[in-house]
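Of the protein chains in this complex, one is absent; all others appear in place.
Note that the chains take the letters A and B in the order they are written out, and that residue 1 is the start of every chain.
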Amino acid sequence: MSLWEKLEAIDRRVLYALLWIVVLPVLYYPINLPTIISDLTREYYNQIEAIPSGSVVVLAYDLGPAGWPELGGQCYATMQHLFTMINEKGIKVVMLCYWATGAALIPNTFEGVYGPMDQMGAEYGVDWVNLGYIAGGEVGMSNFAMDTWGAKPTDYEGTLVSTIPLMQNVRTIQDVYMLISIESGTPGFEEYNRQWWTRKNTLKILIGALGVSIPGYEPFRPQRIQSYLPGGKGASEYISLVGKKVPAILAGQMGKKAVGVNDALSTSHILVIIFVAIGNIGYFLRPRRK
Amino acid sequence: MVEGRVAQFVVLVVLCIAVIYFVERARRGKVPKIRKLPGLDAIDEAVGRATEMGRPVIASHGIAGFEDMFAVQTAAGMSVLGYVARLCAKYDTELLVPCRYSILVPVAQEIVQQAYIAEGKPEAYKPDNIMFLSDEQFAYSIGYMGLMTRQKAAANIMIGAYWAESLQLAETGFMAGAIQVSGTANTAQIPFFVVCTDYCLIGEEIFAAGAYLSKDPVLTGSLVGQDVGRIIAEILIVLGTILTTAGVKWLTEILSK
Partner (left out) sequence: MAWYKRREGPLIVTLIVALFLIFEWYFGEGALIPEATKASGQIQLFVAFILAFVIGVGALNVLRIHWHRIQRRKPGDYSWLYSSWIFILIILYVITGIFLGAYSGLRTEEPSYIWMYDYVLSALDGTMYSILAFFIASGAYRAFRARTAEAALLLIAGTLVMLGNAPVGGVIWTGFLDINSWIQRIPMMAGIRGILIGAGLGAIAMGIRILTGRERGYLGGGE
């Protein structure tokens, strides 16, 4: 086998081992490769900054544990950003999820897994509420849009929503200004689009997306989706923006993790490009059999 | 009528009429012709290869069920499964069908059994080959991957609705040395199938594949009804592009009603 044929047919285990080598160390010891904040991330940030005073925002955790490594940073940073907006503009936040496995991830965001989250004096039940898991998937979304109390009579702790001050003014989708859905699959935006946006076509929608799901959101931007965070890269960029308002987020574990994720994305992408180039060089230069 | 849904309703009614008309026409014997899709020849090739090698064929219909928006992809996958089952029955090739939902196991069993009966080999049908793995996505995926690796499948046919496990299954099939024919209408997974499998049906080609292979008049007529919808969409896109570029808004306004 000539050298070029060998380059064309490198054992995939070599590639896997090299991938480990370029990704694992930088996750623990970031090398602080530079990054540029994308327009999408900036727009996501600006949309949240522009929420009018007193508006109701629904933050949906439509993800499972599989998506948490990529989307956990987005969840954390979005919730932190919303707490700053509660503090500055008195917005109201309703957290919920349509994935059964997502409900248990909401406490992860608060219980110091990624470092300090400053609730900035927000009061549970008045400024924000966690409704937890709502059963039914797309049908559950339709129910919530028509009658929030009927769709989810209690919050995550079992308190009747009819006794929660925040929920007095959130009865249907018409009372919601913005939906932020951090999602890793179905049910997700397509279902929200069919059940929520068609009932209120002025609803603002922001998506926290997996990298592989981005192509599915682009056709709906900017009319239905105002912006989305593109995967782990978007999470890192967004954390650096939110860190300007809440510096502790950058100093904490989430800030360090974000830098590590950025570096790992950079090194892994470059490695794959190098191997693709090597494969093509081997393909073009290998001796052709006549 | 509710504001903003008039145009939607009109299009829906037109589509309903088109689908019902062409389905009834097909049921009365006037089955429309569907052009052959390149990936479909590959199914025959894949089963043939498995027969020569004496290794099994694995055919799956996706990880969706029949109760949601992805039911149409599951239906297409089941139609292809019926065709694959007939080929396997004809050539005495072992067929394995991993299912994600236990409720689909009897459906798949009936389809495969009918195929074996149609080929005159009812005794060769093995109900245990149609198996429920798990209704958890990644548990199903790892079970499927294990099945492909242990059984050293020579052909892997995946047509239906797939999500994140699509790349795992495709790459494992490649590692097992299987020839792979795939198809899905989930846009995020199509690139993985295109890159990692030998033949890929993209988007609505899987609906055409289901109709073409099963020769079911209902599916074929329904496909033609969908084509009416596509023609309407194409006309609106072209007209809308021209008119909007020219600053004429009446079409947009009508469609917004």
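The rule we apply is simple: a residue touches a chain if its C-beta (ideal position, glycine included) is under 8 Å from a C-beta of that chain, and two chains touch if they have at least 3 such contacts.
This structure is a prediction, so every number in the text was calculated from the model and none was measured.
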On subunit A, residues whose C-beta touches the chain left out of the figure: 10, 12, 15-16, 19, 23, 33-36, 38-39, 64-69, 100-101, 104, 108, 132, 134-137, 139-140, 142-143, 146-147, 150-151, 154-159, 199, 211-212, 214-216, 218-219, 230-231, 233, 236, 262-263, 265-266, 268-273, 275-276, 279-280, 283-284
Contact footprint on subunit B, counting only the chain that is left out: 1-2, 5, 8-9, 12, 15-16, 19-20, 23, 65-67, 69, 71-76, 78, 102-103, 106-107, 110-111, 132, 134-135, 138, 141-142, 164, 167-168, 170-171, 174, 185, 187, 190, 192, 195-196, 202-204, 207, 218, 222-223, 225-226, 229-230, 233
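Definition applied: only the chains that are shown with their structure count from here on.
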Gap in Å, rounded to a whole number, between the CA centres of subunit B and subunit A: 31
Residues of subunit A defined as touching subunit B within the complex: 66, 137-138, 185-186, 190, 201, 212-213, 215-216
Partner subunit A, residues of subunit B touching it in the complex: 4, 68-70, 137-138, 163-164, 187-188, 191
